[in-house]
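One protein chain omitted, others in place.
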Amino acid sequence: MRKEIPIAVSFLAGASIVLGFFLNVPFFKVTASRQLLNWAVIVAAFALALGAGNLTRIHVTNAAKRGKHWPYSIILLVCLYGYLGLGLWRGASDSIYQWWFNGALVPGNSTVFSLNGFFIISAAYRTWRLRNWRAALLVGTAILVVLGRVGIGQAMWPALGPISDWIMTYPNAAGMRGIMIGAALGTISLGLRIILGIERGHLGVES
Amino acid sequence: MTANPQLWLAAFITIGIYSFLWKENPLQKIGEYMIVGMGVAHSILMGYQNVKSMAWEPMVKKGVWYMAIPLVLGLLLWTRWFKRISYLSRPSISLLVGVSGAVALRGALDADLFGQLVATIRLPLDNVYNWILIVGVVGTLTHFMYILPGMGAGPGRRNFLGEVLQFIGVYLGQSTIMIALGAAFAYTIMGRVSVVIGRVQFLFRDWIYLIPK
Amino acid sequence: MESKPDLPYRLQNIDTRIIHALILILILLPLLRPIGLPVQISAGTRAAYNAIEAIPAGSLVLWAYEMNAANEPELMPAAIAWFHHLMRKRCKIVAFSIYSEEAPIFAQKAFETVGKEYNYVYGEEFVVMPFRAGMETAVAAIGRDIHGVFPTDFFGNRTDTMPLMQEIKGLSDFAILLKTSGWGPDVFVRQMVTVYGIPMVANCTGIVAPGAMAYLSAGQIQGLVGALTGAAEYEQLLRRPGTAAAMMDAQSTTHMLTVILVLLGNVGFYASRRGPKGGR
Partner (left out) sequence: MLNAGTAAKLVFFCLFMAVVYWGMKAVRRGVNIRTKQLPGLTAIDEAVGRATELGRPFFANIQASGPHIEDQVLASCELVRYAVQSAVRYEAPFMCVSNSPDGHPIFEEIISSAYMAAGKPELYNPNNVRFIGGFSSGTHVQIMQLMKDENIAAQLISGNLMNQTMFFAETGAALGAIQIGATKNTHQMPFLAMQCDYSLLGDDLYAAATMISRDPVRMGCLTAQETGKALALVVIVVGVVARLMGSNAVVDILRR
């Protein structure tokens, strides 16, 4: 029963949505899919808290055991629960909540993310070597587009703008479209496996 | 220089994290752990509002009784934290995975597969560039084929179609993919650099007024 | 390596910290002293501008406002330009987010700054919806039942009493779907554009813009504003220079630095390949 009920649930839910796509039957097309979609949105909202449980367990253990970097674990827990408490108490549109949001969360996330900007240039420097014809094509295209989309490149050679535009519209779109068609087939096969209950990875390790 | 404490906090975190580029240090770690904690808190808060407005309020205020179903399923999802009863979360996961699998299947079939195929066939053929697009799509698709006719059947049994497909996949397919990836790499540089610019602007314009507003 | 490294080796192995410092300097200099290089307008951006220009004044606009802290510097300039464009036409905007929990706060902030200029009334001409979990499922759910998914707005007000929301029966009432996000337009094309036939214009970060080109050339989306360059182009089309224009010079210098570094690396690579040591 521990496997059968979950498989039945995903079959019923998945099959009614797929049937609603093909068949013009109001129950499948409107009622079932509307309710199922709304329910899934609600259940997914509960899932947002799942990561917090793991995080709490790890950092409470770490702080209790005085593990590596334990003071930071305490900072993390204080920030998590303090901020959550503030949000539950005052709401997300509250000014104090947003003060911390704009003062800490936004600059912090933005800065960590912007480290990528440094890494990507040093990565380009290190890896854009003309080793073989494949690499040469990639590097050549990349250089044309890198220069072609900014003012300095276009000032040096005005044709660069249209060239990079052309690359984006034709060969790039062709490659992306090919990959996309392949990926669509993959998605169809995954969806089919889930609905028919042959894909069970998401049900976890059998104990 | 600004007197706004919020901007000072933001600048402190920004510089703290940037110092990582030089060396690992406590300042950077504090910033890092702070944002991990706050980020999770914010997403839980958003989830709470989701549940409250979509399920709890309709159920309690309007008497939509069947909203209890997703609420129970959602709560069961949390049984994963307790190893002994974690199997109770499986129906909820199944609902999520089943619905999202079906929704994705429907969309992929309609928009990605048929939509893109129709778009490829319908291209105006008097434009030579469109031929490049068509050939590129064919090449890329061939490159991503893993079972080719006559493949691996020994040198004596190679067939012509397999050879042709192999050739198309290697030359047309790989070159199209490489060009596409080159363009993507270039665009990513553009995107990522703009985030750095945003941070530098913040530090030197909003925090210390070095850059005029 | 005992002996002193030769030039080709050094050309290929510039210390990353030097590169990082150069990046910072090359970003800061043009910000201090702008050059103001113009940008040529790409086809995708022009198409996006035309698509938004073509919708009748006062129409309903659905906006997937998926901005988060990480991509805010890249997406905000184009979003601000769109706000100006739509508010000039007095379009009625419904903003929502599926992928970013942080987005409603950004939407609120942008509305507060730009909306004031045009005397926009919240609830009648603009609504921010709360974040909804569930990703692709949630997009499909909004398509099926927008009122059921959003019984309240981000501030907790009931939407069924709002004048703006009462005008909406279903998704086909919207004149256009806009999308601002660090994700591709794929999900929206799959669940909204093909299903309800509503035209769509996307503003993507640089990283996903190339993937979105396949949808643009298939006509599944009407326009594409890609990365900060796209925003600068859009500002030019709108004849309203904003933040993107100011940032573009810094973008130019860093791109130039990238190309120079790559050239140096390759010179070193070929020199060492011909030399006794051999490349990697």
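Going in written order, the chains are labelled A, B and C, and every chain counts its residues from 1.
Keep in mind that, in the parts below, contacts are C-beta pairs under 8 Å (C-beta built on N, C-alpha and C of every residue); 3 or more make two chains touch, one makes a residue touch a chain.
All values derive from a computational prediction rather than experimental measurement.
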### Summary
Omitted chain touches shown chains A, B, C
#### Entry: Hidden partner chain, touching residue among B:Ile35, B:Val51, B:Val99 or B:Val200
B:Ile35
### Summary
Contact with the hidden chain, among B:Asp110, B:Glu163 or B:Asp206, goes to B:Asp110
### Query
Footprint of the hidden chain on chain B, which residues?
20, 24, 28, 32-33, 35-36, 39-40, 80, 93, 96-97, 109-110, 113-114, 117-118, 120-122, 125, 134, 137-138, 141-142, 144-148, 151-153, 177-178, 181-182, 184-185, 188, 192
#### Entry: Residues belonging to chain C that touch the chain removed from view
16, 70, 135, 184, 207-208, 210-211
### Touch residues of chain A, complete complex, unshown partner
21-25, 29, 47-48, 50-51, 54-55, 58, 108-109, 112-113, 115-116, 119-120, 122-123, 126-128, 135, 138, 176, 179-183, 185-186, 188-190, 192-193, 198-199, 201-202, 204-205
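Throughout what follows, only the chains that are shown with their structure count from here on.
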### Mean-CA-position distance for chain C and chain A (Å)
16
### Query
Taking each chain's centre as the mean of its CA atoms, how far is chain A from chain B in angstrom?
3
#### Entry: For chain B, residues that touch 2 or more chains besides their own
21, 42-43, 46-47, 49-50, 54, 96, 99-100, 103-104, 106, 108, 110, 112, 116, 119-120, 133, 180, 183-184, 187-190, 192-196, 198-199
### Query
Can you list the chain C residues in contact with two or more other chains?
20, 23, 70-73, 101-102, 132-135, 137, 140, 148-149, 156, 186, 209-211, 214, 217-218, 227, 229, 251, 254-255, 258
## Note on the structure
The chain B residues in contact with chain A across the complex are 5-7, 9-11, 13-14, 17-18, 20-21, 29-51, 54-55, 66-67, 69-71, 73-75, 77-78, 80-81, 86-87, 90-106, 108-110, 112-113, 116-117, 119-120, 129-130, 132-141, 143-144, 173-190, 192-196, 198-199, 202
### Complex contact set, residues of chain A against chain C
30, 33-34, 37-38, 40-41, 44-45, 47-48, 91-93, 98, 101-102, 105-110, 112-114, 117-118, 121-122, 124-126, 128-130, 139, 143, 146-147, 149-155, 158, 161-162, 164-165, 168-170, 172-173, 176-177, 180
### Message
List the residues on chain C that touch chain A in their complex, please.
### Response
14, 16, 19-20, 23, 35, 37-40, 42-44, 68-73, 101-102, 104-105, 108-109, 132-135, 137-138, 140-141, 144-145, 148-149, 154-156, 186, 209-211, 213-214, 216-218, 227, 229, 248-249, 251-259, 261-262, 264-266, 269-270, 279
